[in-house]
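Missing here: one protein chain of the complex. Every other protein chain is in place.
Up next is subunit A:
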Amino acid sequence: MTNDSAKKYVFDQGIPGFEHLRVFIFEDIEDIGEELPLKVMRSEEDEHVSFIVANPFIYYPEYEWDLSESAKLEMEIETESELEVWAIMTLRESIQDSTINLQAPVLLNNANHRGRQLILQNSPFGTRAPVIRP
């Protein structure tokens, strides 16, 4: 499955739990029926590994954090306007039980196509923020 909007990013360190996977493709979900702020994050190296990622600011407009120096250096970030932020979703039986990981956002740098999953030390939002807010 390919589509024009698919973009490839290199994750130098992989992501936690999948440290050996270095290349992920981000693509739109076709035929979703309605406009959902979601994409598929799919490993290029292992076809069995893929994630649904969501735009965290749609669900949590107040979501924010400071970009660490180590992330800026590793991803060679010069301008923040080239950045995209996504949050990995954990889907369960119903959408009410599904969560997004706001403690470890996925950062993409469109200037050089590097990606990285950050780990926020002190995030009030946690790894399992409900998609449907209580």
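In this section, a residue touches a chain if its C-beta (ideal position, glycine included) is under 8 Å from a C-beta of that chain, and two chains touch if they have at least 3 such contacts; residues count from 1.
Just so it is clear, contacts and distances are computed from a predicted model.
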Choices "ABC transporter permease", "Alpha-ketoacid dehydrogenase subunit beta", "Sodium:solute symporter family protein" or "Translational regulator CsrA" - which one is the UniProt name of the chain not shown: "Translational regulator CsrA"
Sites on subunit A contacted by the missing partner chain, in the whole complex: 15-18, 29-34, 36, 38, 48-52, 68-70, 73-74, 88-91, 94-96, 98, 101, 103-104, 117, 119, 121, 127-128, 132
